[in-house]
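A quick write-up on the structure given underneath.
All protein chains of the complex are present and in place, except for one that has been dropped.
Chain IDs A, B and C follow the sequence of writing; residue 1 opens each chain.
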């Protein structure tokens, strides 16, 4: 699946998007954040406060317990500050 | 003192303004409306429902029991419908 | 840091001519960097006021008092909300459906103040500023009656 990062999440990870293939044990958004965080320090820094991170699956806001199977695109970003 | 009439009050009375000299017994707005109403049928028609009539003394909204002595200009009109 | 000097220019006009919203907003905001929010309200003559088909509306006002009454409410608005500018333009004369009647512009640092002040000013213009509308339709002409909903809208702003 495709993963996108925005604002300081993007800056900390150092890329705007990537393709990932998490193992089947990674079921929810929460699991995915933990799995990404374990990759290296950049991810760990981006996700150091998981409660602050907002997630969208296929362009719709979801909560941390949302199931990721079937998702084409998952995005992680800080609270929005538009308008 | 000068009296001004607006909207359908003006149309019913048939003039936009006039100078009047009410007797000293006419103390309040209410008294003035009664005194004007007694002049002829045009005034009586304009003031037939005194509770509907709004009054301003020297450009400020006042109630029916407001004292008129010292007023330079008194205006009678229907509820406002601007905006 | 230095806090920027905030001023609140106020413009109140009663006129027959149309207004240009973009120009009025430019006048309020030009060369300023302290304004974060501008709300504009324009009131337009509709064809279907109170379920009759309107051919035209004629707006009459009480010269002198109208300006003073609007000023009183603008002063109240600027004392209740942190505003950086207010413009109120009310047209008088004869209008056909689609034409502009009234413009209220409010500028502030934050949107909430600008929205609330604009709504406050419109509610008071409707119920307290000495203007009257006469409508002409295919079936004749008559004075527009005041709406209870407008009194209720204005009553929301009364401090308890």
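The rule we apply is simple: contacts are C-beta pairs under 8 Å (C-beta built on N, C-alpha and C of every residue); 3 or more make two chains touch, one makes a residue touch a chain.
All values derive from a computational prediction rather than experimental measurement.
When the full complex is examined, the chain removed from view is found to touch A, C. Across C:41, C:62 or C:143, the residue that sits in touch with the chain not pictured is C:41. As for the chain not pictured, it touches subunit A at residues 4, 6-8, 56, 59-61, 75, 77-83.
Summarising the interface, subunit C meets the missing chain with residues 1, 3-4, 20-22, 25, 29, 31-48, 51-53, 97-98, 109, 111-112, 114-115, 118-119, 122, 153.
Rule of thumb we're sticking to: only the chains that are shown with their structure count from here on.
Subunit C has its Cα centroid 27 Å from the Cα centroid of subunit B. For this pair, subunit A with subunit C, the centres built from the Cα atoms lie 47 Å apart. Spacing of subunit A relative to subunit B, judged by their CA centroids, is 72 angstrom. Shared interface positions of subunit A, defined as residues touching 2 or more other chains, are absent.
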